[in-house]
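One chain of protein is taken out of this complex; the other chains stay put.
Presenting chain A:
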Amino acid sequence: MTQTHPFVEIRHAQKSYGKLEVLKDISLSVERGQIVAIIGPSGSGKSTLLRAINDLDPLTSGEVWLDGLQVNKSLPHRQYENHINEMRQQIGMVFQHFNLFPHLTVRENVTMAPKLLKKISDKEADALAEEQLDHVGMLERIDYYPSQLSGGQKQRVAIARALAMKPKLMLFDEATSALDPELVEEVNLVMKKLAEEHMTMIIVTHEMDFAASVCDRVIFMDKGLVVEEGPPELVFKNPTQERTQVFLRKHLEGAK
């Protein structure tokens, strides 16, 4: 049974805020090692969908599965807390505004969760921090505070922080949207590196070039629905749906 399961599967995800239906029956799956981009106009529900995957914004109905386990399983409160905390350890998330912990150094940002949750020693934690920060090119700043870093550096540390939990899946919600244009590339390079290492990733982005160059599949969302999905060559070059065409055209004009 688990063998036939896709690695990540969203089944009939539906979400409403009061009367506003933000996600309308979305189903999709992602294979291990796949990199999927979610694009679409503002307000189309991209962040909501992404945040439903680790149950940060719980779905109104529908299921999320990761590697044979249901993430949003219905359990009594206590048990659910334990279950979701375990699931979240396997799902890394990177936010638009980094959300680094400002009262902790870069090292402590990276080691806090592994120390608390995996009970590793200080020495192991230091080795882990060094390894992860080296990976994103931030080793020199290991004893800095977040306030002493540029936006691009902050985001690279945030990625290292997520990776330190050794997640099976990484979620990115517009990881480069808050950055000055000249700092975007350094973060994109880190994400490309992860792609080469076959990390499974779901990436919400407004950067079509980046999506085209890194992703195996592009999902275009509009008004809470998946309107079109396919390999980037097809979705970007030959979109079949009118809404996709309109969005891409507008986006190209905006980028100019």
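Quick note on the criterion: contacts are C-beta pairs under 8 Å (C-beta built on N, C-alpha and C of every residue); 3 or more make two chains touch, one makes a residue touch a chain; residues count from 1.
What we mean here is this: contacts and distances are computed from a predicted model.
The listed choices are "Sulfur compound chelating protein SoxZ", "FAD dependent oxidoreductase domain-containing protein", "Nickel transporter" or "Acetolactate synthase small subunit"; the UniProt protein name belonging to the chain that is not shown reads "Nickel transporter".
Contact with the undisplayed chain is limited, among A:L69, A:M112, A:L234 or A:L248, to A:M112. From the options A:G18, A:P102, A:P181 or A:G254, the residue with contact to the unseen chain in the full assembly is A:P102. Touch with the chain omitted from the figure is made, among A:I10, A:V106, A:V136 or A:M165, by A:M165. Taking the complete complex into account, A:R88 is the one of A:R88, A:R107, A:R217 or A:R243 that touches the chain left out. For chain A, the residues in touch with the chain missing from this view are 54, 56, 81, 85-86, 88-89, 91-93, 95, 97, 99-103, 112-113, 116-117, 158, 161-162, 165.
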